[in-house]
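Below you'll find the structure, written out as structure tokens, and then a few comments.
So, chain A:
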Amino acid sequence: MSDKLPVIEDQPEICRSVDAGERSVWTRVMNRFADHCRARSLFVLHYCTGCGAIELPPTITSRFDMERVGVSPMVTPRQADILLITGYLSIKTLKRVILSYEQMQSPKYVIGFGSCTINGGMYWNSYATVKRLDQYIPADLFIAGCMPRPEAVQQVLLKLMEDIDAGKANGWQDYYNNYDRYLGNQQALFGESWHTPTDVIAEAKHYGYLADGTMGRHTDLLLKRADYALDRVPEDYPERGKNERRLP
Partner candidate 1 sequence: MNTVPQIIFPVAIPLIAAFLLPIAGRCHAGFGRIFGRAAVLVTFLASALLAWQVAGAGPASSAMGGFKAPLGIVFYADNLAMAFVLLLNIGVWLFWPSGDEDRSGPYTLLLTLLGGGAGLVLSGDLFNIFVFYEIVAVASYGLAASGGSAAGFGASLRYLLLSALGSSLALMGIALVYAAAGTLNLADLALLAPDVLRGPPGAAAFLLLLIGFGVKAELFPVNSWVPEIYASAPVRVTSLLAGIVSKLALIVILRFLVLVFPMPSAYGLLLTLGILGVLAGELAAYRARDLNSTFAWSSIAQLGVIAIAFSIPGPAGIAAGIALALHHAVVKPAFFFIADKWRGDVKLLSGGARTSPLVAALFVLLSLSIIGIPPLPGFWAKYLLLDAAFSSSPAYWLAAAVVLAGAVVEGAYLFRAAGFFYGGPQKGRGAALFMPGELVPAFVLGAVLLVAMFAIAPLGAYITSMAVQAADVPAIAAQILLGGN
Partner candidate 2 sequence: MMSYVADFIFMPLIAFVTGLGLVLMARRVRAKIERRVGPPVLQPIYDIVKLYAKKTQISHGIMHDLSIMMLLGGFITAEIFLPVPGFDGLAGEGDLITLIYIMMVPMLGLALGVGSCANPNGSIGISRALTAMLAYDIPFIIAVTGACMAYGTTNLIEIVQIQQAGGPASWGAATMPLLAFGGLLAVHGMMGKEPFEIYIAPAEIATGPMVEMSGKYMGALFIMQCFQLYTIGVIYTTLFLGGGENWPFFLAKVFAVVFISVAVTNVYGRFKTDTMIRWMWKWPTGIALAGLALVMAN
């Protein structure tokens, strides 16, 4: 493991940056309309690694029926709006969570479900679990409790819908704006060679979310691995194509 100390800083207040386009009436109306629809159509990716998964079937099915407020489950991060982390995350699963989160399309929201995502919960002293989810990805809302009931899930979804409608749920922008910090925390946990296939910086550049905190000393480390990650094969990489055993 790295000998660097974990970079854990306090989360600054999340605020929404106002771009030039938003000053026009048309754009504002359209954004308002889009937010209205966003709030009423939420696809949830249930990241069910912990015990909290058991609370979700009642939430979806006839007892509570989330679909009546436009919430429905989705199985791939590409289509999902909400990443619902149900319970504790081991270090290994966190990698997958980050991968999945980065593959979701903005605007995207993260809900931490249960105490485990807030402070480690009953696994607070485990060597293998993650204690605070929001150090690694920007969580919009948490549901406290061990474990929360479906009503709580409903409540938090309704709260999130309100926030979205009001244009306030902007954790996803923070990930672009302060990518270096999040990446630093991730690297502290996974080592310097950590990388995901998603090129967050390029994406931020493309869509204009680049901020001072996007790049820094942690993202510099990425470049070293970028060749491998993005298949720009270094010269010394062993060629597998040639001597590989052919499948029968």
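Worth pointing out:
Here is the rule we use: a residue touches a chain if its C-beta (ideal position, glycine included) is under 8 Å from a C-beta of that chain, and two chains touch if they have at least 3 such contacts; residues count from 1.
Selection rule: all candidates are chains of the complex that A comes from, given by their letters.
Worth saying up front: this structure is predicted, and the values here are computed from it rather than measured.
Candidate 2 is the partner touching chain A in this complex, chosen from 1 or 2. Here chain A touches candidate 2 in the complex through residues 33-34, 37-38, 40-41, 61-62, 65, 67-70, 72, 74-76, 78-79, 81, 105-107, 203, 207, going by the rule given at the top.
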